[in-house]
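Working notes for the structure below.
For this view, one protein chain was removed and the others were kept in their places.
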Amino acid sequence: MQSLSGRSKVVVKKEMTLAERMYLPAILGGVMITLRHFFKRKTTIKYPEKKREFSAIWRGHHVLKRDEKGAERCTACGLCAVSCPAEAITMTSGERKKGEEHLYREEKYAVTYEINMLRCIFCGLCEEACPKEAIFLTDRLVSTDYGRDGFIYGKDKLVEPVDKRIDVTKRQTPAVLEFKKHKEFSHNK
Amino acid sequence: MQATQTQNTDIKLVEKPEGYEGAGFFATSLDKVVGMARKNSIWPLPFATSCCGIEFMATMGAHYDLARFGSERLSFSPRQADLLMVMGTIAKKMGPVLRQVYEQMAEPRWVLSVGACACSGGIFDTYSVLQGIDRIIPVDVYVPGCPPRPEQIIDGIMKIQHLVETESLRRRDSPEYKAMLNKYGIE
Amino acid sequence: MSTFLIYKLALVLAVFGITLLVAMYSTYLERKVAAFMQDRVGPDRAGPFGILQPLADGVKMFMKEEIIPNVSNKFLFIVGPCIAMITAIMAGVVIPWGNTITIGGETYTLQIADINIGILYVFGVVSIGVYGIMIGGWASNNKYSLLGAIRASAQMISYELAMGLSIIALIMLTGTLSLREIALMQGGGVGSDWNMWNVVYQPVGFLMFIICAFAECNRMPFDLPESETELVGGYHTEYSSMKLGFYLFAEYINMFTSSALMATLYFGGFNFPFQNDLGLDPNLVTILGTVAFFLKIGFFIFFFMWVRWTLPRFRYDQLMNLGWKILIPLAIANVAITGLVKILVK
Amino acid sequence: MDSTIQEKIISIIKEKFEGDILSIETPYNFLTINLKQDNIIEIIRYLYNHPEAKFQYLTTVCGIHYPDVKQIAIMYQLHSLTNNWRVRLKIYLPEENPVVPTLTTVFAGANWMERETYDFFGVKFTGHPDLRRILNVEDMIIHPLRKEYPLEDQTREDKKDFMFGR
């Protein structure tokens, strides 16, 4: 058949030279390579003791962020649930009552917020969909477990503790970080 | 040393005198030794069907090296395997095959369900995909992720090791275990 | 007479124990060697450096459920691995582990039985070993097993021929079939009496022997009977627990035996260079010789593994080609040339 | 693909099979010819053997279900490697009993593509050497890619339908 691309090149050479026919030179070359590796430094990272570095934007365990004052950012708009291709997120929303302003940032909040970690595919679409800076994926791993019931993560496992904040600034673009410094925007108050 | 010890105790176990039964008293040291041994010699059967299988390759590779846990000897024959690692989507067409493989395995056997698809069907909530392998076989440890990082797979194996180590030798003969299998319609 | 008996019994037990121990730790070594060649670290969590790994494997296999498939021939299914194991161990009887030791005026030979047809004995016993594989593979009533068994027997037959022929040249040189005598002939080495190791006189023969040894032990690149990616597990597909352990163990014991055989036949056995020039006590020399012997064996075992983790596997017909069309003619030519040279030198 | 080439391909087809052409479209500059179903195999064979066109590569075959008009379309996409021309041929079959002759007589590769189409849409390809389901289980009774069948697995327990608007 004629050449279609005009830049093809046959790359296969099937005839063997005498040396190749005799098996031994190639075998010797092979064993020398493996021997060299025998004495090389090993690449293994002994996992539970040593941990491999994750990228700052690794998509792992979700977190529901609180704002600076400790109020939950989530307003239960449901965009994350809509954007989830695995349909792993469910939530019910509620009206914030008087006196709960320190708990919830907006007038509406998520009464329950559940992510089915067995369904979740960690695609990061929920993080992108969130307009309130509330849900982020982090570089933590979701732990394995014995039964399947424990894998529906509710707010207890998702919302970051007040005293142990989870840093997600590395995931945010420089423009967002710059924007966050300006207190005149309502979002940052 | 350990080996001979176990052999001896093994014989004793067969001729165990009446009245010395009961989990706590007699079998504990044997349980411990056997548990330790089994724990470090889990031969997995990689039931790798899709993406997670590639991550399993990474787990076997140089960076993570499953061999450190004594598990690099893959047994593709279910008779020889201790751990069934189900990695990837199990379609309804595959279900009976998976179950047959499980049935062919020799006791004691454990099942590790790796990845969202095997655990629950994951993103594939479709007519052709089994929504979680625990509908047809009992699962011991679930590893979430799609696919899980090798770290998570190793975590799963360590969880399995913990199970293996603490399991009583008699568990597999117990009525509870049989009832559990019966629930799945096995045997 | 009774001391003799006790001595022999002790020796038998020692050899038996050492064989098992070496085989056990060969599995550990194999995993470590494989890991190191692949830039990994290998088992390191069972005991320090994973040193208890083989024990763990052993105990686990003992405690694993025995499955005898319904459709199998139950008697033969059990007999198979037993034959493989027994014959593997039996071959060690004629290996000269060391020279003589003199204690209290009595001389003890570090060899269980010095049969004057030692080589033939080894060949005979080893070729029974394949029956273990064949029987086991057939009795499983599984097609993969059967294919493995057929491959194993065909492979054994073809390579035994080449192996035998490669040794004939050696026997022509030495004029004896006794392994002990062959070992003794290579005594001295570099030093006072210039008795070179046989490998110098028979390099081609040695090469063929080692190739055939690979094939006889079903080691890569000749591991067709098991060839995991093709036949799942080959002849041992249906085996579980300790019967599988026997098969795997037999392979390592065979490796150990053939390493010992290679060391004896071609690499001076228990002799080491300058052994007679150091002016040491003969008993000490014997002990050192035994140590040297084990070092040689260790090297060959390492070599077995080294090659395994480097080379791809042959195909069935290529394996036969190599055996019948290359090795056997080469072996015959080797015999002829050796004979010619011998006549000319005379 | 510029329009002169498209016209050329059209004229090649019109030479012999003018009566079979229902309509011609070029969505996104990709020549799409809607045809009557009767002579589809002859047309493809003609294009295959045509000395100039040489559409000798079958890119893909697929079905499309149009529930509104109760039709199932079969799309054949051909590629002429030597000219680098592509063309899409579509025929429309009734939803109830879609039958069409097989293309395996021209392209060996059409075998599984047609089996897949049968599996998904229930289109019967007459003369096909082995028309069985290919991806789904043999005893399935529906043809799942038709629009009336649901996507979801009905036995799942960890999702509640009301939450996802179903």
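Letters A, B, C and D mark the chains in the order given here, with residues in each chain numbered from 1 onward.
To be clear about the criterion, a contact is a pair of C-beta atoms (placed from the backbone, for glycine too) under 8 Å apart; a residue touches a chain by one contact, two chains touch by 3 or more.
Assume contacts and distances are computed from a predicted model.
Between the listed names "NADH-quinone oxidoreductase subunit D", "Histidinol dehydrogenase", "ABC transporter" or "Xylose transport system permease protein XylH", the UniProt record for the complex's undisplayed chain reads "NADH-quinone oxidoreductase subunit D". Put simply, the hidden chain is in touch with A, B, C, D once you look at the whole complex. Of C:P54, C:P221 or C:G245, it is C:P221 that touches the chain left out of the display.
Residue in contact with the omitted chain (choice from C:F62, C:Y108, C:F299 or C:Y316): C:Y316.
In the complete complex, the residue from A:V63, A:A76, A:I89 or A:L125 that touches the missing chain is A:L125. Residue positions on chain D in contact with the hidden chain: 27-28, 30, 32, 56-60, 62, 64-65, 75, 77, 81, 84, 86, 88, 107-109, 111-113, 116, 120, 133-137, 144-145, 147, 151, in rising order. The missing chain lies against chain C, touching residues 34, 37-40, 142-144, 147, 220-221, 223, 227-232, 237, 309-318.
Even with one chain removed from view, chain B keeps its contact list with that chain: residues 47-51, 53-55, 57-58, 60-63, 74, 76-78, 88-91, 93-94, 97, 100-101, 123-124, 126-129, 146-147, 149.
As a working rule, only the chains that are shown with their structure count from here on.
Once the centre of each chain is set as its mean CA position, chain A and chain C turn out to be 52 Å apart.
Chain B and chain C have Cα centroids lying 35 Å from one another.
Chain centres here are Cα averages; for chain A and chain B they lie 28 Å apart. Within chain D, residues 158-159 each touch two or more of the remaining chains.
The set of chain A residues touching two or more other chains comprises 42-44, 46, 87, 116, 118-119.
Remark: the chains found to touch one another pair up as A-B, A-C, A-D, B-C, B-D.
The part of chain A that touches chain C in the complex is made up of residues 27, 30-31, 33-35, 37-38, 40, 42-44, 46. Note for the complex: chain D touches chain A at residues 81-82, 84, 158-160, 163-164. Contact residues on chain C toward chain A in their complex (touch as defined above): 33, 36-41, 44, 306-307, 309-311.
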